Every structure is written in structure tokens, then in C-alpha cells.
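The other protein chains are all here in position, but one chain of the complex has been omitted.
Take a look at chain A:
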């Protein structure tokens, strides 16, 4: 089967591809902004994407720009300006478990750059404290892990992907141990395996309660000691650098901004792995660290990569709501404090601000209903009553019990004047994980040649409509490893063209902007981010509706226009880059992807719930796929910096 994705065109054709795989065979197609539904053809997840990958060299003598592109007049002047370009065989965007695991492997075959926008340990991985799931017990089985994954994913998972991940997981864990990661074990010296919700067997490997941090530590140590790997801290990836090879888009590297020195560094790499993590900061309350602004998903979308299943955003129902604390924290909390289900399990009761207990009206199990039911119920109450948070009350239980079981919550709340043995805890749902992302085949390949993805930024088909606990670290490990061989093969068939660095206009730092213009731009950007987050929470939250989604689409479109106008009115130019501005354009991009996807799904499944289509529809059991398309009205946020009109 061949796929043609001409850049700049909204038409995509799939020739016949009948595969006999199980699971999801059809896709529901969403083309860019127009939201047209193309004819559905049968194709299997892995088949379609793997066919995109061709080991052809990009014909470098060809102009990197399509016919309908004007040559950029700044190209010549950029060459004369002193800009730094670095050449690598492999380049990785992101330093979480996926990025580092991949880097260590490919470093055996060539030079590697690892780009990370903050300190290397700042990633969602580091905050993944639970564990990583794998079949490591003889009484467990790959089939059982698969079954649990597929059930949790509301049957939207790709069966082949699930099989691959569950099968290869155990080996990936063993490798981590060999690399020095230290997991908890039993007295008999064997790994201690815990059992989390949704799993039928004990299969969670963990390191006390900081598994992610331990894995990150072990991998980072190995990376730092590897002479072939160069880590670029505080380097923010701006946009991928792509060219057309016939109808194929090829990735040749990317531009980065050193946020400390404010220097633009161009990375030319034969292979690029996108491992940039999640996008929790589309929402006002999130467990994600500040780096999670959906950079990779946005860059990939702008580079014509296919995006999938963005509507499936995982929320936790009960994060500590700072606005409900008697004394507000001086600094706004960077990542949410999640209140465990154990509080409800031990008898905690949920109330709205009118002190009405609402759970019994949503579910017979009341507070003990499944987590997603609780999340929806709280969201529903907040929207109906226009309130900012709900209340979780455990104060009717004995004081000693509360303090011995939940000392962490007690201490945290006491800091801000709340005594949980006497008062209810203010709670609000928090965005936690993106099940969707850049569509990946079984080797982590995308429809852009030379571009691979792994980890939370990818949509591999593993999670389906909802992620099973502890499967995310596993997915990252498996796909990072699987992308290695195809990357090596692609690298070997590629050659650096020394003139490639000059094919795209360089991003520039806004030095020409007067400092008060810059201050105004930064201030406006901060306000716009808050407003975007507010719109997303209000209208693209847990309980959705077509009306609210369309309203969000409209509001966000207006907000984006208003923000971009403001920037350009204050002297900002289309090729200018700054951390806040670039993160903002990525957040806009991701928000629109979430909304488009949510509007396209005419059923409720897993994490996506909409009152207009409140039931599961077997005929709709398809991934949501967004193809790029050029639109007349494209915005600054939706175009690569090198393709801005001048």
C-alpha cells in the first residue's frame, strides 16, 4: 500500500490496503481544519505507517521548497549572519526515558545529540513515581497483560501494538536492571511486583515510590558517560527542518534556541527521534512539570506528520485545589498534588460547595465508583454550578487514622491553613497524560522520513482510549528500543549535504525589540496562556458537548489571532523565537488538535465523553487521525518558522 501525502495539499489518498489484523482496522479521518471525512478504507495501524518509511536518500539537489512556495528572501542574509550549525548522525528531542534509552543504543553506531529544554532530569518520566508494568511472573502471561491493556483502552487499542509491547516489556526491564536501575525486591532476592488498578496480576516493577526518577537516574548516568552522546541542556527545539522528496516529507534536523545564551543552534541530523513528552499545560491544573507544553506534537503537525487520538486526555479526579486553601500558596504550584483514591476508599465523601453530596446521584457506588466516573461527576458538578473546586471530606474519621494514613496530605494542607481532620479538602481534576500524539508505526516510524517518535508524544496504538496504569514507561522503553534498527538503517543510507544548513531561513532572537516591547509581549503571552488554559478546562474538559467544543474552537481561534496580532504589532517578526512565545504557539496547536479530534469522535469511549454522543458505538471504534493540510487562513502557530510568508 502506498500513501501520498503531498505537503500543502488537503487531499490524501490511500490505495487499497486490506489487512487481516485484529483490533482497529479502520480509521476515522479528520483532514486538518476542514474536518472533512474521507472515504474510509481498511488499513491496519502498523501496515499504513510502516509503508511510509522508505530508505531512499532525499534528493538534495531538489529545491527544499514546493512549487507554491516563494523563495524566502532572508535566506541569503541568514547565511551571512553568524549562526551555529551542528551535524549529527542521530538527534533526540527530549531527555525522558524514551529519549535517553534510544540515545544509548544508537550511540553505538554514530554521533548523538540529546536536546532538552531544561535540566535533563526535568521530564514527565521523573515524576512517574508508581512503576513500570511487565510480565515477570510465571503465573502471569502476555495474554493477560494484553487483555488488561485492551479493556482499559476501551477496545480502541491496536492489538498488534499491544502484543509487541507486552511481549517485549520484560526484556526492556531486564536491560534497565543491567544498566544499573535499582528496583525493589523481595527477601528472596526476586523483583517485588505490585498490582495496580486494572491489572489482573502482580506485574508492577518499582523503585520505592520513585520509579521514574530511578530509571531516569540510571539512564542519565549512562548517557553522561557515553562519549558519543552530546547533551544540550536548556535548548528548546523550535521547528523540524523538512524538505520534499517527491511526495514524501523528509526530516533533516531541527532548529533549537539556547534559552540561556539566546543563541539559535541548527541541528542537521540524519535521523531525528521526537521524545518530547506530554502537553498537560494546555490545562490550568496538571500533574506535569512546566516543560510539558506539547512541543513535539506541535512541531510534528507543522512538519506534516500525522497526529492521532488527541481527544483522549487523562485527568485525575482529585488534585488539591489551591484556590480552596485558606492561605493561597505564594507561588503557583507547578505540578498538582494528587489526592489518593485511598481517601475515598477510607470513607472520604465528596461535596459540592453547597455541601451537597453528589456522587450517589451519578453512581450507586458513590465515592467508590471507578475513577473516571468520579472524574466526570466532579467535572459535571463544577460546570453545572460554575464552581472552581469540590470538597473531599475525611474529617468525620478518627484524627489519628487520618494522620497516620495521609500524613503527606495533612502536612501539605496544614502549610496553607487547612486542617484535614476538621475541614474538607478542596479538590479539582488535573490533566495527567496524553494518550494520543504523533502517529507511530511498530518501529516508531512516522509518515515523515527520518522522523521517529517514542514515549508520551507518540500515539502507538497501545493506550487506545485510556491508558492502563504503569503502561506509559513501558511504552516508552519498548518503542525507544524498536526505533533503533530502522534509525540505524536510515542513517547509513543518508549523507549530510554541507549546503543543507542554508536551505531554511534561520530563526532569530528578538534583539531588535525594545525592552518595553519585549516586556509587553511576554506579559501578554503569560495572560494568553492562562486564558487558553481556562478555555480548555471550561469547554474541553472531562464532560464535553458539541456546542462547548465548537465554542472553544471559536474562542481559541480568536485568542490566537488576538495574540499573534499583538506580537506583530509590537515588532515581533515571523521568524523570531523566544521560549514563552514558542511554547504558546505549541499550546495553541495542541489545543486545536484536541478540539478537532474531540469534535470528530461521534461516540463516547474511554477518556472521551460527550453528552451529544454519550454511548459507545461499535462502528466508531476507530482511531481519530488528523492529517496536515494547508489552509488559506493558517496562523503563525500552525506553520514552521522556515515557511512563514514574508
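Before moving on, here are some points about what is shown:
Just so we're on the same page, a residue touches a chain if its C-beta (ideal position, glycine included) is under 8 Å from a C-beta of that chain, and two chains touch if they have at least 3 such contacts; residues count from 1.
Quick note on the criterion: contacts and distances are computed from a predicted model.
Hidden from the displayed complex is a chain whose UniProt protein name, among "Electron transfer flavoprotein subunit beta", "Cell cycle control protein 50A", "Succinate dehydrogenase assembly factor 4, mitochondrial" or "Protein transport protein SEC23", is "Succinate dehydrogenase assembly factor 4, mitochondrial". Among A:108, A:333 or A:384, the one in contact with the hidden chain is A:384.
The omitted chain makes contact with just one of the residues A:372, A:489, A:522 or A:580: A:372. Of the candidate positions A:270, A:506, A:548 or A:592, contact with the unshown chain belongs to A:548. Listed residues A:118, A:233, A:263 or A:363: the one in touch with the omitted chain is A:363. Hidden from this view is one chain, which touches chain A at 127-131, 136-139, 148, 151-152, 154-155, 174, 177-178, 180, 184-188, 190-202, 204, 206, 208-209, 316, 337-345, 354, 356, 358, 360-364, 368-373, 376-377, 380, 383-386, 404-410, 412, 432, 465-466, 468-470, 538-539, 543, 545, 547-548, 550-552, 604-606, 611-612, 614-616.
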